[in-house]
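Note that one protein chain is taken out, while the other chains of the complex remain in position.
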Amino acid sequence: MALTKEQIAQRIARELRDGFYVNLGIGIPTLVANYIPPGMNVVLQSENGLLGMGPFPLEHEVDPDIINAGKQTITTLPGSSFFDSAMSFGMIRSQRIDLTVLGAMEVSEEGDIANWKIPGKMVKGMGGAMDLVASAKNIVVAMMQTNPKGESKLLPRCTLPLTGKRCIRKVVTELGYYEIKDGAFHLIEIAPGVTVDEVKAKTAGKLVISDSLREMQL
Amino acid sequence: MALTKEQIAQRIARELRDGFYVNLGIGIPTLVANYIPPGMNVVLQSENGLLGMGPFPLEHEVDPDIINAGKQTITTLPGSSFFDSAMSFGMIRSQRIDLTVLGAMEVSEEGDIANWKIPGKMVKGMGGAMDLVASAKNIVVAMMQTNPKGESKLLPRCTLPLTGKRCIRKVVTELGYYEIKDGAFHLIEIAPGVTVDEVKAKTAGKLVISDSLREMQL
Amino acid sequence: MNKTVPNADEAVKDIPDNATIMLGGFGLCGIPENCIAALIRKGVKGLTCISNNAGVDDFGIGLMLKTRQVKKMISSYVGENAEFERQLLSGELEVELIPQGTLATRCMMAGYGIPAFYTPAGVGTEVAEGKEVRVFNGKEYLLEHAFEADFAIVKAWKGDKAGNLIYRGTARNFNPLMAMAGKITIAEVEILVEVGELDPNEIHTPGIFVNRIFQGEKYEKRIEQRTVRKA
Partner (left out) sequence: MNKTVPNADEAVKDIPDNATIMLGGFGLCGIPENCIAALIRKGVKGLTCISNNAGVDDFGIGLMLKTRQVKKMISSYVGENAEFERQLLSGELEVELIPQGTLATRCMMAGYGIPAFYTPAGVGTEVAEGKEVRVFNGKEYLLEHAFEADFAIVKAWKGDKAGNLIYRGTARNFNPLMAMAGKITIAEVEILVEVGELDPNEIHTPGIFVNRIFQGEKYEKRIEQRTVRKA
């Protein structure tokens, strides 16, 4: 069985380590926050100027001055800090963020990523995505392996305008966990009940089945 | 009569305007603070991270965490703010400082300044002087017109290593007030009782006596 | 030092047509509501606005789009606005999209008197077109320039009459950066206090960067995405 979006997030949460500072993008990445292991200290950054993001507020806690990068009302946890956007991206560029999780429209076998612009459609902007992918030392892309038309999003080359070049090393989809190296997607873990043939059918870029391929643990 | 150092400072204080932010260097420049006209609002910056510097503290007010760029204990005035050294020089480089007053060893007719290094002597460093002279929109040099050997410090070219190039436009010495333009020192104001011949004798660089030369008012 | 002006209309009265202005805020959080309203009353046209976002249809910069006062937006994300989309597609509005970190840093550098700097964001993308690429320590970076803006308009939580500012929560965002970056900086605050009432250790924007300050009124502080959890 292919993973649900929640399960993709759950798998990515296994990359977390005690003491990590983490930036989670919009979409599936946001769900990762729900799977931080109990007792593990993980600090969430919101690039609009907050470290120590907490859950959504209770109705009476809603504060228009405290939002996340998705413009949602949120709360802060003990030990949090506010800062301006330049310092926020300073943390990102100077690689103080231990893990960055982002969605994508396309990823190439060279590690290129496209996730901000579709020619012919209204372009909303890259927000902080280009800064994040250009700087993060440890990015995981969280996405579905195919687009709504059923076409693979793991490609030889991106067809959409790039967000960043040669910057992605890890991808988790509903089918598996891939490492990108030497110009190929290396399937390291396969989702329970998914066949290698299904992965092959849905991977347009060069695919290498790892010698140590294992079933994904959640 | 040539001016005293106090009077040089007094003349420079006449350049102050209400609402000015001012950076005063060590030596004669520091004395300018004593001649801020009553009722005029002038904010002193200390480049180690303070706007709103006040007078020296009373004995019981001394605070080791509150010093000026000369490492002297000082006080703060209402409306002051503390900030880091990068922001401090940010203010300087972005020309938010309305008036900068500095001492010098030599100034050239092109507006070059030397005030940090004497070959063969222990070099202590430029501190913030190079940043200040390279950035300030309005610098006045406050100095004696000759060195201890009696040699002019207003030169065709500086003989000492430069602090900055083509950056000085105004000089006040015990003999007069000069504007530097078109490769010459233009004597605009002469100290009371000083003769033009004395100025000529003590100016090694090109000297132009202004058509509108007037006696200095203090 | 007293930099107070009576109200938003006085604060913006000399902003001419075709000016380049910075507007603080992230989404609708920390935006200078009073000054935006005053700019609309004034009817100034042809503005180039540097702001991370473009508001929503009926609030923030969106209001100035409706009145066709904006010629060009320089932003990182402009997604939440149907009128914006219409003007963009019809060619009435120009848009320049910039990575958010680059946008923030170009503001900061203006305040810091650094004319240009290198950043990795956008290398190998269309953002890099026409820009110098340079390698430091084996990694490629783009040359980016400090912004130049005629006016910066920011919103703070508290301020004193000398222009010292303190922000609250994530309403800080671009405000302190833009406050340093305008040729003229206008600050509106929720609470204006006398000089001496703010702790000098707690000031985010020293007054030297601020030219005009006033206490705004009737802050709506609209929420774009009201998200709550159950008790």
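Note that the chains take the letters A, B and C in the order they are written out, and that residue 1 is the start of every chain.
Definition applied: contacts are C-beta pairs under 8 Å (C-beta built on N, C-alpha and C of every residue); 3 or more make two chains touch, one makes a residue touch a chain.
Remember, predicted model here, so these are calculated numbers, not experimental data.
Asker: Relative to the complete complex, which of the depicted chains are touched by the chain excluded from display?
Answerer: A, B, C
Asker: I'm checking contacts with the chain that's been left out. Which of A:Phe83, A:Trp116 or A:Tyr178 qualifies?
Answerer: Spelled out, the listed residue whose C-beta touches the missing chain is A:Phe83.
Asker: Touching the left-out chain: which of B:Pro29, B:Gly49, B:Gly176 or B:Gly205?
Answerer: Reading the full complex, the residue touching the unseen chain is B:Gly49.
Asker: Have a look at C:Arg41, C:Arg68, C:His145 or C:Arg229 and name the one touching the chain we're not showing.
Answerer: The single option touching the absent chain is C:His145.
Asker: Pick from A:Arg11, A:Lys71, A:Arg93 or A:Lys153: which residue touches the chain that isn't shown?
Answerer: A:Arg93
Asker: Touching the hidden chain in the full complex, which residues of chain C are there? Just list them.
Answerer: 105, 109, 112-120, 134, 136-137, 139, 141, 145, 166-169, 200-202
Asker: Name, in rising order, the residues on chain B that touch the hidden chain in the full complex.
Answerer: 46-50, 55-59, 62-74, 82-86, 88-89, 92-93, 112, 122-131, 134-135, 161-166
Asker: Residues on chain A that touch the omitted chain in the whole complex?
Answerer: Residue positions of chain A that touch the missing chain: 19, 21, 41, 43, 45, 50-52, 76, 78-83, 86-87, 89-97, 135.
The rule we apply is simple: only the chains that are shown with their structure count from here on.
Asker: Compute per-chain Cα centres, compare each with the mean of all protein Cα atoms, and return the closest chain.
Answerer: Measuring from the global C-alpha mean, the nearest chain centre belongs to C.
Asker: Per the centroid of Cα atoms for each chain, what is the distance between chain A and chain B, given in Å?
Answerer: That pair's centroid distance is 55 Å.
Asker: Averaging over Cα atoms per chain, report the distance between chain B and chain C in Å.
Answerer: 36
Asker: Got the chain A residues that touch at least 2 other chains?
Answerer: Answer for chain A, listing residues that touch two or more other chains: there are none.
Asker: Indicate the residues of chain C shared as contacts by at least two other chains.
Answerer: Residues of chain C touching two or more partner chains: there are none.
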